[in-house]
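My questions all concern the structure below.
Note that one protein chain of the assembly has been removed; the remaining protein chains are unaltered in position.
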Amino acid sequence: MDLIVGKYNYWIYIALMMIGFYAMIAKGNLIKKIIGMNIFQTAVFLFYISIAKVRGGTAPILWEKAILYDNPLPHVLILTAIVVSVSTTAVALALIILIYREFGTIEEDAILKMQEIEPRRRTDSQQ
Amino acid sequence: MDVIHSATPLYAVAVSLAASVLIALSGRMPNLREFWTIGASCIKFALVLSLLPDILNGRTIECPLFTVMPGLDLSFRVDALGMGFAITASLLWIVTSFYSIGYVRTLRERSQTRYFTCFSIALSAALGVAFSANMFTTFVFYEIITLCTFPLVAHKESAEAMRGARRYVVYLLGTSIVFQLSAILLTYDAAGTLDFKNGGIFPETVASAQLIIIFVLFVAGIAKAAIMPIHSWLPAAMVAPTPVSALLHAVAVVKAGVFVIVKIVLQIFGVDTLAGIGAGMPLAYVASFTILVASVIALRKDNLKARLAYSTVSQLSYVILGVALLTPSAILGSFLQIVLHAFGKITLFFAAGAIYVASRKTEVSQLDGLGRLMPFTMTAFAVGAFSMIGIPPLGGFLSKWYIAKGSLEASELPILLVIAFSTILNACYFMPIVYRAFFKKAQTESAAAHAAAGHGTMAWAGMREAPALMVVPLVLTAIATVAFFFVPSIMLDLARVVSADALGGR
Partner (left out) sequence: MIAEHFPILVILTPLLSAILIPLVGMIRRQLCWHVAFVASHIGFLISGWLLLRVRDTGRISYWLGGWEPPWGIEYVLDDLNALVLLVISFIAFMSVLYARKSIEAEIEPVRIPAFYSIFMLFVTGLMGIVITGDVFNLYVFLEISSLAGYALIAANRKKEALLASYNYLILGTIAATFILIGIGYLYMVTGSLNMADLRERLPSLYHSKVVLTAFAFFTVGLSLKLALFPLHVWLPNAYTYAPSVVSAVMAATATKVGAYVLLRIMFTVFSVEFDLHVVSITSILLFLSLTAIVAGSVLAIAQTNIKRMLAYSSVGQIGYIVLGATIVNETAMTGSILHILNHALMKGTLFFVAGCVIYKTGIKDISGLKGMARRMPFSMAAFTIAGLSMVGVPLTVGFVSKWHIALGAIQADMWYLVPVILLSSLLTAVYFGRVIETIYFSKEPGAKKSGSGLNEPRGRAGVQEAPFGMLLPTLILAALCIVFGAAASTSVSYAGAAARLLLGGM
């Protein structure tokens, strides 16, 4: 019981991570994959924040009451990771825009089907 | 044993390599290109010959090149065994060069530059194998031979030629990578060195099971020796132009194969070690099997070159048989067989090529009455064939004599019977050719033969010989075959040194 209730934050992180992971792998829509990716990464951020928490600690700011404070290092790390995550999302969205311009759709199946037809049509036109 | 340091072996190997560059560059001037070939072959032979006196005096010549990585050196060492192979190869290269020029010019082959370039490299590599001081160097040159003869086999670039060449390269490269290289790795692991040494390199601590595995891997890995069942690349490679076949079968490729096996038996394992693990006799029986079966197959082949190819498979196994017997006379005999078979077989192939050039005939059954049209060629062919069979006034007799004597020394009567029986088989597949050529009347000439005649062939007094550039070499090699019987001294001296080296103080 303690394992479930006492560590609820970790359970949330695992659940979020699985949801995100599932979306990245299983969804056919490119945007949905990106949403999944963001959930996945956010879960990891939560995990980092969780491990930084010190029971009864305050925010890691220099003030007179800060005798017991949370570990600031994971916070810093996760700030970096958030920047990385945002950049990744930006690159991904840029790619999706380009893909949409080229193929006119953002459904993976449809694109793959077009790619299969494409070379055949090209050889046909050559003949 | 005295050791001399000298760079001559390197020059001897490098001269044809340098020539190959010159040949490739002078592709547009055929006469200059051929000059390089001839020049290089003569220089090469002279260089090899200059090493001979020292070797006959029982010295070895060392020429380390460079270290590839710790434990693996590229290095040359000339001993009597390598000398015999090197002399044969470099002498026959001169002859083959003239013959090749005659052949490709008469037939107006294409890609002649590539042909001569690869030919030169192949000779360099053959000498590299002959002179190598360790198994790694041998392996390197062994692979170079395979790679640079591939374009030669595929020369015609027809579908059939490509198929034959692919089979050729798959067999040779495949077995050498999978079996030979693993054997080398295991040897290096067990012995800590790959340097050839008379009497073997394995310490006594190595388990005999491991030695047997290594030995089997080596024998399987040297497909160039064409021991059954990995012989079928050799007939497949028959699609090559005839001078190439001569090179493959008499000089560079198969000889390199059997030479390496002899080297491994004598200088990696050593006679005593092999006798200790009892690997000699099984190998002798495999070789005997190959001798007999290949002869029977040869009997059934109507295509002249195919018949010669199977004859090669059979004759090479004599060499293996000889060393596998592990007795002094047998080793001596197999050394002689390396040399003498080369001269005999190259004569036969030259003759086959001359017949093709002069009359476009490729099948045994077409040869009726050819002895009158091509008296020189067919006489030389007969001499070569008699030598193969082992009839006394010819070189081939010597090697068979010594191997047979060796089998008695080893008290292996079955082997003696094999030799006797295979001699009969040899006679069975060679005599009909000679008989047809000289004693049968020619059938009506086919139109194709008429069309082929004419340009570039000597024609007088009813003769229709191939060009002199081809006939002279083959007559010379035939004469050499005879000469070896009457003045075998140099080769016999070399052979004695080999045998003495291999058996140490025995």
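First chain written, first letter: the chains are A and B, and each begins at residue 1.
Simple rule for what comes next: a residue touches a chain if its C-beta (ideal position, glycine included) is under 8 Å from a C-beta of that chain, and two chains touch if they have at least 3 such contacts.
Quick caveat, the model's predicted, so the values are computed rather than measured.
*Asks:* Which of these, B:177, B:207 or B:468, touches the one chain of the complex that we don't see?
*Replies:* B:177
*Asks:* Out of B:36, B:85, B:98 or B:139, which residue would touch the omitted chain in the full complex?
*Replies:* The one listed residue touching the chain not shown is B:139.
*Asks:* So that we can see where the missing chain sits, which residues of chain A does it touch?
*Replies:* Residues touching the hidden chain, for chain A, are 21, 24, 30, 33, 37, 40-41, 44, 47-48, 51, 73-74, 77, 80-81, 84, 87-88, 91-92, 95-96, 98-99, 102-103, 108, 111-112, 115.
*Asks:* Touching residues of chain B against the unshown chain: what are they?
*Replies:* Counting over the whole complex, chain B touches the hidden chain at residues 27-28, 30, 66-70, 72, 74, 104-105, 108-113, 136, 139-140, 143, 147, 151, 154, 157, 162, 166, 169, 173-174, 177-178, 181-182, 185-186, 188-189.
Following the convention adopted for this analysis, only the chains that are shown with their structure count from here on.
*Asks:* Need the CA-centroid distance for the pair chain A / chain B, whole Å please.
*Replies:* Chain centres of chain A and chain B, defined by C-alpha means, are spaced 69 Å apart.
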